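Working notes, beginning with the structure itself.
The complex appears here without one of its protein chains, the remainder shown in place.
Order of writing sets the chain letters: A and B. Residues in each chain are counted from 1.
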Amino acid sequence: MDTTQIADAPPPTQPTTAEQKRAARGATRPGDRIFLGLSRGSGILLLVIMAAIAGFLTYRAVLAISKDDGNFLTTFEWNTGVTPPVFGIAVLAYGTIVSSIIAMVIAVPVSVAIALFLTHYAPRRLRGPIAYVIDLLAAVPSIVYGLWGALVLVPHMNGLFGWLNDYLGWTGVFSWQGGAARSMLTVGILLAIMILPIVTNVSREVFRQVPQMHEEAALALGATRWEVIRMAVIPFGRSGVISASMLGLGRALGETMAVATVLSPDFLIHTSLLDPGGGTFAQNIASKFSEASEFGRDALIASGLVLFVITLLVNGAARAIIARRKEYSGANA
Amino acid sequence: MSTTPSLAAKRPSTLRGGHLPKWAPWAIAAGSVALGLGVSAAAGLHSSVQWALIAAILHVLGTYVIAARVENRRQAKDRVVTSLVWVAFLLAVVPLASLVWSTVQRGTKVLDVYFLTHSMGVVTDAETGGGIYHAILGTLEQVGLATLIAAPVGVLTAIYLVEYGRGNLARAVTFFVDVMTGIPSIVAGLFILSLMLMFDMQPFGFAGSLALAILMMPVVVRSTEEMLKLVPNELREASLALGVPKWRTILKVVLPTSLGGITTGIMLSIARIAGETAPVLLLVFGSKFINANPFEGAQASLPLYIYQQYGSGEVTAYDRAWAASLTLIAFVMILNLVARGIARWKAPKTGR
């Protein structure tokens, strides 16, 4: 992203009626008509695909839910192979939300700190290369994170788990009974590591867009570096950081393979984050899919629909926040 | 400050206050690491997490106390934040470095020319040998075809949204592009699978491409959109004012200005879908043999290969999974590098 352009961009120009007229007139030329047709066609194609997917999802989900013997929202069980089938998303919803919250609690402060590090603290010569490496890490496929999580991270979590159990075990949330660390906390930490590059990247872009003048003004008043950040950088970047976090959250919610390889799933809600067990929507689909019967797949699609709606809400919120700071964009759209 | 320099020279302390020497943060860091190690050794703690945590806490506290005494509260706060930021950075570097390190270290064990140029053939999971040639081939073909579909559609849609988009259709497209970004990848796979079943088709590579294209389109639209919006309006207005038709304005002015960004966006979305496992799992079936035809017969793919080798639980298969991961990461990294190269090379000379 080229940010200097944003920073230097002129104030927003509202589309005037004259412009619209010109656009309308332009559309009458043959070249324009073909081009408009092509681009509008692409947009419509996208809508058609979406409609097909949404329709199909809802149709299959309704088929499944109508035969559910339990309550789709509150049942703590997922057994689609018996008649009548019993399944519910309570555990999945809990696990998805808890693991994502853990990921956000860890990843957002650290990402913001790294973004600040890259824009304000790191030795100037290191900034480029480090930012570059973090950019590349954002592209590491999730299956690789999953492989690393299962074979490297899980065995290394025992020390931390024992320590948490010793000092915080009394709370019940951090009690641990030994065994492999294939629990919600590990999943949350892995997700945090996975979304860290993306949240850092977006935050860094936002911080880089802070008008130089604001910072220089603060410095001229004798502010320390922290005061500059607190008074000039953070207020400017707040909404950007929030939308970056939302993007990360969206990714954490839908993550499939990394969770499926690390978690030891079951259909209970555990008070302790260190106990193995629980599950997430995406993980449940991936690990149940292969053995599921036709009906079982419909049930999984129903849970996929719920995930779909949740990610939609999160992405929508991020979008709305980004839209609020449109004034920094140079275009007329 | 408009008084004479002699005044400042006479009483420098009131203007500047005490100041820690340049080497102070490093000294405090070294001291706290040493103390952290010492405390852990004394208390018999084994976990590296523990001593690192103790060292980090000591560092932050030490910095604050020392800076507050020598300098002042504000400076102390500043120094604490500085060290917190450094700690956060180091904290994040550890797992990411470990990821790269373990992939490289374990991946190079079986990664050689033989591994890259042979398929699994009849090698069973527990045996050594075999390779990923068939998987590389499958991934390249599936991702290449997905890009051929998704990139033009995505770019054109973005042009529509930014340059033409008014009214309900544009609003609907914007909204549904958002919705589409949220599709779990496995659902896209299910959708194509149901189409295949409807037409009674066997699994084949191109089916995977279609699902990947669905996942790729919204990403391309979104990134292209952002890039087009960055093009200053003055450029469009100048071109239109000269009587250039709108479509030529877009092709000649808007796109060239944002081409670097668009290409980067497409490359990054390729990198994203190249690592997708779930839809490929449902649609291309996976294979141990080479199949160069994406339109017929089961194909393998790299992420699927990693998942299957991990799933088999054999030590020899783990080695192959790491080597395949290394290959996949290398592929993605090369794409990234090329994308950036193109972005820099094609960047318009103006506006920067």
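What we mean here is this: a residue touches a chain if its C-beta (ideal position, glycine included) is under 8 Å from a C-beta of that chain, and two chains touch if they have at least 3 such contacts.
Everything below uses one rule, namely that contacts and distances are computed from a predicted model.
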Expected UniProt protein name for the omitted chain (select from "TonB-linked outer membrane protein, SusC/RagA family", "Tetratricopeptide repeat-containing protein", "Phosphate-binding protein" or "Putative transcriptional regulatory protein TcrX") would be "Phosphate-binding protein"
For the full complex, contacts between the hidden chain and the displayed ones involve A, B
Listed residues B:A76, B:V155, B:L190 or B:L302, member touching the removed chain: B:V155
Of B:L197, B:A238 or B:L337, the one touching the omitted chain in the full complex: B:L197
Even though one chain is hidden, which residues of chain A still touch it in the full complex? 77-82, 177-180, 182, 260, 264-266, 268, 276-277, 287-294, 296-297
Sites on chain B contacted by the missing partner chain, in the whole complex: 117-131, 133-134, 136-137, 140-141, 143-145, 147-148, 151-152, 155, 197, 200, 202-203, 250-252, 255-256, 259, 262-263, 266, 285-290, 292, 297-298, 311-314
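As a convention for this text, only the chains that are shown with their structure count from here on.
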Please report how many Å separate the Cα centroid of chain A from that of chain B, as a whole number. 13
Can you list the chain B residues touching chain A in their complex? 46-50, 74-75, 77-78, 81-82, 84-86, 88-89, 91-92, 95-96, 98-100, 102-103, 152-154, 156-157, 159-166, 169-170, 172-173, 176-188, 190-191, 194, 214, 217-218, 221, 225-234, 236, 240, 245-248, 250, 261, 268, 271-272, 274-278, 282, 303, 306-307, 310, 318, 321-322, 325, 328-329, 332-333, 335-336, 351-352
If you look only at chain A, which of its residues touch chain B in the complex? 1-2, 4-6, 9-10, 13, 20, 22-23, 26-27, 29, 31-32, 34-36, 38-47, 49-50, 52-54, 56-57, 109-111, 113-114, 116-117, 121-122, 134-137, 139-148, 150-153, 159-160, 162-163, 193, 196-197, 200, 224-227, 229, 250, 254, 256-257, 261, 281-282, 285-286, 289, 297, 301, 304, 307-308, 311-312, 314-316, 319, 329-333
